[in-house]
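Only one protein chain is missing; all other protein chains are in place.
On to subunit A.
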Amino acid sequence: MADSVNQDASYEEEHVHSVYEQIASHFSSTRYKPWPIVERFLTELPDGAVGADVGCGNGKYLGVNTKVFIVGSDRSSNLIKIAKQHHPHSAIVADNLSLPHPPSSFDFAISIAVIHHLSTPARRVEAVKAILTLLRPPTRDRAGSGGKALIYVWALEQKDSRRGWDEGHEQDVMVPWVMKGKKEKSQKPTKGVRQTAEEMVREEPAKPTEDKTFLRYYHLYKKGELENDVIEAGGKVMESGYEKDNWWAIVGNKV
């Protein structure tokens, strides 16, 4: 058991964590526009609410609401170097299955495009459980009074997207991330990460460099699967839906 857990973790280390660490700067330069449902969730929070952004990446959601306090966390220290600039929030390097927060201490949490990177059903349920553990439990007399979390995952059903996956397709896939070698993009990458910056900057412009492709592991969720994971993790689904190639759910703890 311990061995297989270590295997799953090292699989993710190779096919998720190390990829993000290498593509951090380029990835970050493409991640600036908040998704509407996430933005709504964050702006509707009461002033002074305290929460966690589990797998915050470059921190693009840390800028949405400065009247709340968010501790963002991510496995990639290169992404956290970018995320930490968002005042008044904080950013730390942590694993979403071993979060360093006191249990039941947050009013809210978000985990956007994160748990689909875990490579087994058990680990995905554990990731949901880890988020639920962060939330303030509801009080006995008021069912909806506890902390709530918004979870977003990539959907299998996205036949109109660039990727074109749909019902019945393989759910565990490797998705390429291409860093252009030769062409300088007009859009400047966020500065600050050395190794990626070096890959982007051409020292000898005459000599063309090849595109570099990184493969990231994803589990694509089918309809109802996220809700099932939440229930299996012991949580309650308060609201859920589909938005632009993704399944999402707002979840909380049972009374």
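Note that a residue touches a chain if its C-beta (ideal position, glycine included) is under 8 Å from a C-beta of that chain, and two chains touch if they have at least 3 such contacts; residues count from 1.
Throughout what follows, contacts and distances are computed from a predicted model.
One chain of this complex is left out of the view, and of "G3256 protein", "28S ribosomal protein S18a, mitochondrial", "Serine/threonine-protein kinase SSN3" or "Trm112p-domain-containing protein", the protein name its UniProt record gives is "Trm112p-domain-containing protein".
If you put the hidden chain back, the residue from A:Ile37, A:Leu62 or A:Ala94 that touches it is A:Ala94. The omitted chain makes contact with just one of the residues A:Ala9, A:Leu215 or A:Val255: A:Ala9. Looking at subunit A, the residues touching the absent chain are 5-6, 9, 47-48, 50, 52, 66-67, 69, 71, 73, 75, 77, 80-81, 84, 87-88, 90-95, 97-103, 105-106.
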